[in-house]
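Quick one: structure below, then a few questions.
Left out: one protein chain. Kept in place: all the others.
Labels for the chains are A, B and C, by order of writing; each one numbers its residues from 1.
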Amino acid sequence: MLSFESDYTTGAHPKVLQRLLETNLEAQPGYGSDAYCGSAREKIRAACGCPEADVWFLVGGTQTNAVVISALLQSWQGVVAAETGHVSAHEAGAIEHTGHKVLTLPQHQGKIDPQELAVYLRAFWADGNRDHMVFPGMVYLSHPTEYGTLYTRQELERLSAVSRQYGIPLYLDGARLACALASPQSDVTLPELAKLCDVFYIGGTKCGALCGEAVVFSRGRAPRQFLTIVKQNGALLAKGRLLGAQFDALFTEGLYLETGRHAIDMAARLREIFHEKGIPFFLESPTNQQFVILENSELERLKKEVAFSFWERLGETRTVVRFATSWSTRPEELEALRALL
Amino acid sequence: MLSFESDYTTGAHPKVLQRLLETNLEAQPGYGSDAYCGSAREKIRAACGCPEADVWFLVGGTQTNAVVISALLQSWQGVVAAETGHVSAHEAGAIEHTGHKVLTLPQHQGKIDPQELAVYLRAFWADGNRDHMVFPGMVYLSHPTEYGTLYTRQELERLSAVSRQYGIPLYLDGARLACALASPQSDVTLPELAKLCDVFYIGGTKCGALCGEAVVFSRGRAPRQFLTIVKQNGALLAKGRLLGAQFDALFTEGLYLETGRHAIDMAARLREIFHEKGIPFFLESPTNQQFVILENSELERLKKEVAFSFWERLGETRTVVRFATSWSTRPEELEALRALL
Amino acid sequence: MLSFESDYTTGAHPKVLQRLLETNLEAQPGYGSDAYCGSAREKIRAACGCPEADVWFLVGGTQTNAVVISALLQSWQGVVAAETGHVSAHEAGAIEHTGHKVLTLPQHQGKIDPQELAVYLRAFWADGNRDHMVFPGMVYLSHPTEYGTLYTRQELERLSAVSRQYGIPLYLDGARLACALASPQSDVTLPELAKLCDVFYIGGTKCGALCGEAVVFSRGRAPRQFLTIVKQNGALLAKGRLLGAQFDALFTEGLYLETGRHAIDMAARLREIFHEKGIPFFLESPTNQQFVILENSELERLKKEVAFSFWERLGETRTVVRFATSWSTRPEELEALRALL
Partner (left out) sequence: MLSFESDYTTGAHPKVLQRLLETNLEAQPGYGSDAYCGSAREKIRAACGCPEADVWFLVGGTQTNAVVISALLQSWQGVVAAETGHVSAHEAGAIEHTGHKVLTLPQHQGKIDPQELAVYLRAFWADGNRDHMVFPGMVYLSHPTEYGTLYTRQELERLSAVSRQYGIPLYLDGARLACALASPQSDVTLPELAKLCDVFYIGGTKCGALCGEAVVFSRGRAPRQFLTIVKQNGALLAKGRLLGAQFDALFTEGLYLETGRHAIDMAARLREIFHEKGIPFFLESPTNQQFVILENSELERLKKEVAFSFWERLGETRTVVRFATSWSTRPEELEALRALL
């Protein structure tokens, strides 16, 4: 069975696993105070060009979104996101579970539009009934988005400017950030991104780790007592070293970018194959997720030999499906897929 | 530096790590539907003698307590626990964060007394004002307790009988369950324990895993839509295989019990050393945690070379401290400690 | 200053106040167990043609929505509502504050479309990723809607049928129910409505009471321990008699309908005046709220002498505003308004 179902089907990048092996028997203090979390924090600060950034390691993406968002919002505030944002649609209501509304804006290939954000915020503050409404307290982006698309630097600058104008933090969900940074179509570097966002997370789970996401508060301190907040949300690992050692490896000798680059190279080859085979694109993304349209009969035939993700129906006879590559996708898997199509 | 600070200072048991290595490059589906979670579930059901048990894998202890307790309680119910229970005292209010009160009973070396539980429940149901109070909806035990002590089979039978009489589930926190099961002083087997509890968890983090706890609903099904509940609490790992593979290894050829047995053997040796050195016990436990009383001057001297845990002050000149052993404690570390004392 | 700002600007209908006066010095037990709550429950059951209905009195509308919705939903469920539904837009996130998402459907003059509801529910249950999403657990309607519009009997029958098909309760917010029942355009009686909904509330605050809403579980029992749930949400009045006496008066000799009828008669006269004066309607509703379009200059002039509500801007030069009537609107106020226009 070929696997293009997602970017979390294999384990860890061998170098990441190697770091776990080497450090396994050392005694290290718990809860993120170990030497590897320390070292990973330093390396991430350096990679972000933010010497004062406050860096924390959490376990998974939904957890990170819920903890960071609820920690930054006041009880009377909600988070603004695209209607297709992960927090809006695919986290089982984890944000609402913390008591906060997700305030949705229209999506454009998964992205929100800076102008529409500005119009929404202006209208909110002009509304005389706003005391009876949920206040926009934060802006959420995913980059790459759920459709694999990327914000341009100009878009990020405008989103950042609008957020600052209204005094609310800009938060970027980088579950697949390695693919954004490695994409030839990206015009934003990690230090630029760190400057434009108030907080973001560098995804590990989908970029070569077994688990783990690194939250970067780029302008300094996390919310007060953040460790207690993380604990209270059941998100504090006793053996924080598991996260520290993995991120330490990922930020050694450019491994993090390398995981993204490989995924993207494989996705480029995948796109070529789809083009060659005349399979139409629903959305041709610059990162590791590709959305194509299959005839339902073709879909039924294929799925016996290839794992991919159902996205949405397109009328009666066709279906949008997603193929994802990762750091572990091998060229021979692509060749095998090519042969099948 | 010698390390007796806790049982989560080292990584994973080598056999656990080995399983992660071997399975690393296989493509597996996510969210606990992989082959290793499947296999680990089967092995745990067999070890518990509960073929119909519903087994789930979560990441950490506080998370597991909060998710399981909040999923089983109605909004108007609380969980009954010892005043020293982990959920009462050391989880940063994670239970209250889910909206539920921890209803405390006195502790006796960390344990609750079946008779006191019965009296409390009888009084609650006799109270004409109970509609204005928090209803006891569940009983929480830790076994071993936070003091390393163990419930006897008879105590568990009585706690189980009282809980059933009042129609509320008995939940056992087995963060260090391997040490309970392996203790020569224990008269309860895992199948007996599974029969007496409605739900319990088999701790991985403190018993040889990098992370992970296996929740066993021994009488059948987890609460409806438990996967969604787990996701909503940010507790669902995308790469569930990380948990599955580890528990698969722990429940192969008795490794889980072996981790407990080694910790206890080392703790027995530790006790001998304390006796030999005339260091008084605050509480001499049958498991891997030992509580001794140090003169403050001795404490200051020791802590430069040995890591251990502060427990509580005892007047002006003495302090209770905890020494913990684990699957990874080596005899030579004990000898080095002996030399230092 | 003329007041058409809302239907909660005056106190209670004189007959309601009279009941409070007459009963004031009687000693009555607390928390809704008084004789007047008892009598009001009986009268409401009779008016609804539901002898087995379970009737509860709460204090205000947002409170009622939050308590009822959170009591009926499982933690992993949300409530389906129109995007303009009161719970979606104007309750400061009270529903999300209880941990639940509001799942929005498009609005059509404030109403949701039965067909769109059916399509949404079918799509949800067909989605293979639904375990990672918020489950629709309830349908919320307001009747009259926030735009004063009414569902027809046929629409309610279809909404009821769809909800039942998917096994989720249909909940109707009747903050202004007296106006719905009294409207000549309404083809639904209170007993019919009680039959079609699983739970609804009969609004007091906007229909002649000082405060208070009567929740009717028309198919029998409220959720278990509902009194404790109400208390826990800070919604249980010690002097429940305040609510009981008011609803007792409102359901004596048809007073409730009478409050609606007067409001609607006054609104009909208001519409005539607007027509006469050539003021265009944004939405001409069959109940007590009328939405008209004013030139901004006219708006500025008027608001010095008349209180009305801002609704939304219409381009650069015009504004939608709302005029509301109530049981206490006097014909001479309308004449004075006519003179001003």
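Just so it is clear, a residue touches a chain if its C-beta (ideal position, glycine included) is under 8 Å from a C-beta of that chain, and two chains touch if they have at least 3 such contacts.
Since this is a predicted model, take the numbers as computed values, not measurements.
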item: Of C:241, C:262 or C:322, the one touching the omitted chain in the full complex; value: C:241
item: Contact with the hidden chain (one of C:75, C:160, C:228 or C:289); value: C:228
item: Footprint left on chain B by the chain that the document does not show; value: 75-76, 78, 89-93, 96-102, 128-129, 131-134, 310
item: Sites on chain C contacted by the missing partner chain, in the whole complex; value: 1, 3, 5-6, 8-12, 14, 17, 20-21, 23-30, 59-67, 91-94, 97, 205-206, 210-211, 228, 231-239, 241-242, 307, 328
item: Contact footprint on chain A, counting only the chain that is left out; value: 70-71, 74-76, 99, 131-133, 135, 224-225, 227-229, 231-232
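Just so we're on the same page, only the chains that are shown with their structure count from here on.
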item: Chain occupying the most central position, where position means C-alpha average; value: A
item: Averaged-CA centre spacing for the pair chain B and chain A, given as whole angstrom; value: 33
item: CA centroid of chain B to CA centroid of chain C, Å; value: 50
item: Chain centre separation (chain A, chain C; CA means) in Å; value: 42
item: Contacts with 2+ other chains: residues of chain C; value: 75-76, 99, 131-132
